[in-house]
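Take this structure first; my questions come after.
After this line comes chain A, so read on.
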Amino acid sequence: MAENSKTSPVVRIRDLRKSFGTNLVLDGIDLDVQKGEVVVVIGPSGSGKTTLLRCINLLETYDEGSIQVDGLEVGFRDGTGGGRQRRSDRELARIRADIGMVFQLFNLFPHLTARENVVLGLRKVRRLPLAEARRIAEHWLVRVGLGDKLDSLPSQLSGGQQQRVGIARAVAMDPKVLLLDEITSALDPELVGEVLTVVQELARDGMTMIVVTHEMAFARDVGSRIVFMDGGRIQIHGTPREVLSQTRHDRLKAFLARIELKLH
Partner candidate 1 sequence: MIFALQSLPYLWQGLLITLEVSALVVVFSLIAGTILGVAIVYGPRWLYWPIRIYSDVLRGIPLLVLIFFMYYGLPLFKINLTNLASVVLALSAFKTAHIIEVVRGAIQSIPVGQTEAGKTIGLRFGQRLLYVIAPQAVRRFLPPWINAVVDTVKGSALISLVGIVDLMLAIQQVIGRTYIPMPLYVLGALMYFVINYSLSLASRRLEARFAYIRE
Partner candidate 2 sequence: MAYHLNFGYIWRHFDKLTWGLVLSLELAFVSILIGMAIGLSLALAYTGGGRRVRGIVAGYVEFIRNVPLLLLVYLVFYGVPSIGGFAYDATTSFIITLSVYAGAYMVEVFRAGLAAIPKGLIDAGKAIGLNAWQRLIWVRLPTMFRIVLPSLSNAYVSLFKDTSLASVIAVPELTYGAQWIKTNSFRVIEVWMVVTPMYLITGYALLFALQQIERRFAIQR
């Protein structure tokens, strides 16, 4: 993996701070994600990991600090007077088109078939001709194992199938980075595997990803690095082996114990 690469990171986060009212949820986050890396973010609920993910494509605004994706500040542009200005809807749309996201609750468009879900962004954002958009959509749906479900509506698909459409919809846009927000948490246990297999293949193909998950086996096997968050801060940061061997770290120990309990 390109861990020590000298090239500029795909995602560069510096001193990120955000609060909801008086509740500080992100308390100075620094994180670089290099091209081709899979960064797995773990931590107890309320640790700020989902908020971190949602800040990266500005589904949540951030108060202080900086997030750059491919060298471009996500939330703000430099104002005329040197200050920071919020980006317009149009600018944000352009930036978000290069950041893929897959949601815990799939969020497929229920009025569109699997193929149409994938085609929408390719047509309206990438401005591809219909034939080409359909070709790309079919390619990715076949890749995630849904070649026979192209014309199915989300309501006709199982949770695992829906989530694989969600992944196809995101990767078809050819994003610079893919954000996965607890994508297996809402699935029945027997459906988790089929979704994680798809993600594993994407990782092998070099897709840059930031993954929030509770699947520790996945984090260990697929992650280039693991980030353990608690209380709005990054507590531990390193390779899976480094992080998971720090069994004397109290908070990590408590967290892993709870996860284990849930698994058994």
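Selection rule: all candidates are chains of the complex that A comes from, given by their letters.
In this section, contacts are C-beta pairs under 8 Å (C-beta built on N, C-alpha and C of every residue); 3 or more make two chains touch, one makes a residue touch a chain; residues count from 1.
Being a predicted model, the structure only gives us computed values, none of them experimental.
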* Complex partner of chain A (touching, any copy) among 1 or 2 -> 1
* chain A residues within the candidate 1 interface of the complex -> 57, 59, 89-90, 92-94, 96-101, 103, 105, 107-111, 120-121, 124-125, 153, 155, 169-170, 173
